[in-house]
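Down below is the structure, laid out as structure tokens.
Missing here: one protein chain of the complex. Every other protein chain is in place.
Each chain gets a letter, A and B, in the order it is written, and its residues are counted from 1.
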Amino acid sequence: MDSLEIVFSGFLISALRSATPLLLALLGECLGQRTGVINLGTEGQMLIGAMAGYGATAALGDPWLGLAAGAGAGLLLSSVHAVLAIGAQANQFASGLAVWMLGFGLSAYLGAGLVGRKIASFDSVAAGPVAHWPIIGSVVAGMTPTVLIALLLVPAIGVWLYGTRTGLRWRAVGEAPDSARAAGVAPAWIQMQAVLAGGLLSGLGGAALSVDYTRTWAEGMSAGRGLVAVGLVIVARWNPWWTLPAALLFGGAEALSLRLQAADTPISAHLLHTLPYVASLVVLTLTYVRARDSGAPAGLKAVMDR
Amino acid sequence: MLTSLRNITKRFGTTLANDRVDLDLESGRVTALLGENGAGKSTLMKILFGFYRADAGAIVVDGVTVDVASPRAAAALGIGMVFQQFSLIPALTVRENLALTHPRLPWWLARGARAFADPVLRLGDIAPEVDPDALVSRLAVGEMQLVELVKVLNLEARIVILDEPTSVLTPAEAGRLRGEIRRIAAAGAAVALITHKLEDVFACADEVVVMRRGRVVARLRTADTGADDLVRLVVGEDALATARPVAAAPDAIVRCRIRALSASNETGAIADVDLGIAGGEILGIAGVSGNGQQTLADALTGLAIIRSGELIVDGETLQAARAETPAQPSVACLPEQPLRNAIAPDLSVAVNLMLKRIRDLPFLPDHARLVADAAALVHSFDIRPTDPALLAGTLSGGNLQKLVAARELSGTPALVVACCPTMGLDVAAAAAVYDALFAHARRGACVLWISEDLDDLMRYAHRIAVLYRGRVAGVIPATAATRQQLGAWMVGHAQAPVSDAVHA
Partner (left out) sequence: MPFMRSLAFSATGRLAIAVVAVLLLTGAFFAAIGREPVALLWLIARSAAGDGYALTESLVRTTPILLCALATALPARIGLITVGAEGQIYVGALLGTGFMLTNSAATGVWPCVAMVVVAMLAAAAWSMVPALLKARLGVNETIVTLLTNYIAALLVTWVVYGPWKNPASQGWPATAEFPAPFKPPTFFDSRVHVGLWLAIALAVALHLTLTRTRWGLTLDILRSNPRAGIAAGLHWRRNILLTMALGGMLAGLAGILETASIQGRLQANISAGAGFSGFLVAWLARNDCLRILPLSLLVGALLASGDGLQMLADLPSSISLVVQGLLFVGVLFAGGCLKRLERSHG
């Protein structure tokens, strides 16, 4: 392998690894917004997932149990949003922020004892014969199970949403709840399922962050990934297939900032850390500049434009 | 099979929508329910479809009294309804829309699989030219109506209710739909056709039931009935409540000029619209809904982004490209859907009546005086309830329309833009709005009147322009206009094709 290839595959794997927690949350948020529910609480769900996942891994010694605990915690917290935004029909933005505050507070409170603890985490996946392929081999060899799970979920959710009866119903609910109801579908029930699925996936994303990516727990460690996910769903045009490039945008920006930092660039690390947020913001803006018809589910448009 | 509605009574608040109504629907027959807006036809059929519950009365199918508690229960009984407002989802394809309501849809929807082809089988019979994989948003209104019909037929409906199916169609599309309705009946279904058009009745109904003010006033066989009798039955004593037409002033000067106007907004776009309106003239704008009518109205009132061209009224440029001009006091506008376009629902009726004068209020507005000023307008336009301090959002649709009319038509604007201003009003209220609107033409103002009702346009307008895909397809004096010519322009043909002539 020549050095360029090493640099490229190294960059790709670090972008993928840093994008994984975001990608999971993004997929979850994509499902929710598809049915017309926006959930700013994704951030809080990631935090509670990260805390629960790290705690479970530390206590039980198995990172798989950690991932399960994180997903469960995210699901549990998202039920608050489901009850508030769908059950009580509270404003979705306010409800999401409430869930975020609650998730932030709870994870900080419950995770206070986890700071500084060590855990045993995943090894890279066994690449087998693939390991000898150029570029792909070293990328696959650098993957951990959470990366693989996230990458497999993208086509799974994409095919499910566009190729099954339930997927069709979910899309119908997001486009026109009244028409969906007339077609014998219960919109509130489907929206609840979507919010809970979003909670599960963002909790899993949070656990992937603490258990696999950083392998530490710190208060507020998701650092806005959940909110970036909410914005990047718009960039991905509510299409699960597009969540991967959207997440890689953030992951790439973060990998780049870490790389530049390691290379002793004169630019401050803190300034470089703004890169993922600036990039997300710019791309978000460009999606609005390029097309008036953004492909947003009509039911969601009603929520966002009010 | 015989389905009977017995003694149906339904109240909404103090309004009696249905008053002890009896109706029979029989397999193989088309029964037209004829009546003006608000006569109670839709309410009656929504009760049959399980959308509303009757306060009293019963529904009897083949001698068995049934409880139609919900649209689902209705579907189980084989009752299907095509609503006036489409329930198709524009962002999905025709196939997906049909699949969504199909009773036996498999879990896996692979493209090209036989299972996913079932929902569109009937589409091939009824509308073979519609591509099942096209997005519904790309279909013409007439095609959407046919897809809606397929949706109901897919449910194996034995009783098919159609609510004003031809109201938004071009004459040619309407003719085709009437043919399909006859075919459905011939295949054994009982069809109930809600309409206020005599053409619908004569073209496809076996029997006509005339409703007025919530009651059935006549039940006749179409073959034994003449158009004049029906008109008299439909209108009844409301005959007095029609608006007085305005005499055309042949040599009036052009006060309002729309010059090469191109604009766009979220509802669509217009291009190179060039129209002049003389003082005292009523210029009607016809066209199938969604061909730029709303954009034209918005451009004239400062709501749409103008790409090029201008609006000149009495020599003064009021709207032009790139100039961020807000609405002008010399332009009044009666928009469609007042709640969406012209009403601040969280504020009082008084504030809503003063909306155009907010900028002229003192820095510290005197609320007591606002309410006092509003009381006079509330009275003269008969807005109910009469308390000007109530929130506008609590008013009914008809009263909102009256509120907007009171605000926009109480001054002396040079140009009045009206966009389907009588939609949803009963006959008397509609006549009042027309009278208030036409009074401005009589006074010498220009009136630009957008409507989907060709009959009304031909009765009251002086000239009629047709919009097709945002462009003016043709302009013709109302006296020379024929439905065929207007219909041809509405679908983009230059001339009326002979074969499309409507049997009316």
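Here, a residue touches a chain if its C-beta (ideal position, glycine included) is under 8 Å from a C-beta of that chain, and two chains touch if they have at least 3 such contacts.
What you see is a predicted model, and the numbers here were worked out from it, not measured in a lab.
> Just one of B:64, B:223, B:253 or B:364 touches the chain that is missing; which is it?
Checking each option in B:64, B:223, B:253 or B:364, the one touching the absent chain turns out to be B:364.
> Quick one: say which of A:25, A:46, A:67 or A:80 touches the chain that got left out.
Within the whole complex, the residue contacting the unshown chain is A:80.
> Tell me which of A:102, A:119 or A:143 is the one touching the absent chain.
A:102
> Decide which residue listed in B:356, B:402, B:440 or B:463 touches the omitted chain of the complex.
Answer from the full complex: B:356 touches the omitted chain.
> Out of A:59, A:76, A:90 or A:125, which is the one that touches the chain we can't see?
Selected residue, touching the omitted chain: A:90.
> Spell out, residue by residue, where the missing chain touches chain B.
For chain B, the residues touching the absent chain are 301-303, 324, 326-329, 333, 335, 340-347, 351-352, 355-356, 358-359, 361-365.
> Spell out the interface residues on chain A facing the chain that's missing from view.
40, 80, 83-84, 87-91, 93-95, 97-99, 101-106, 108-109, 112, 219, 223-224, 227-228, 230-231, 234, 268, 270-271, 273-274, 277-278, 280-281, 284-285, 288-289, 304-306
The rule is simple: only the chains that are shown with their structure count from here on.
> Using mean CA coordinates as chain centres, what's the gap between chain A and chain B in Å?
For chain A versus chain B, the centre distance works out to 45 Å.
> Using the touch definition up top, name the residues of chain B that touch chain A in the complex.
71-72, 75, 87-92, 96, 99-101, 105-110, 266
> Going by the contact rule at the top, pick out the chain A residues touching chain B in the complex.
On the chain A side, the touching residues are 163-166, 168-169, 171-172, 175-176, 178-180, 182-185, 292, 295, 297-298.
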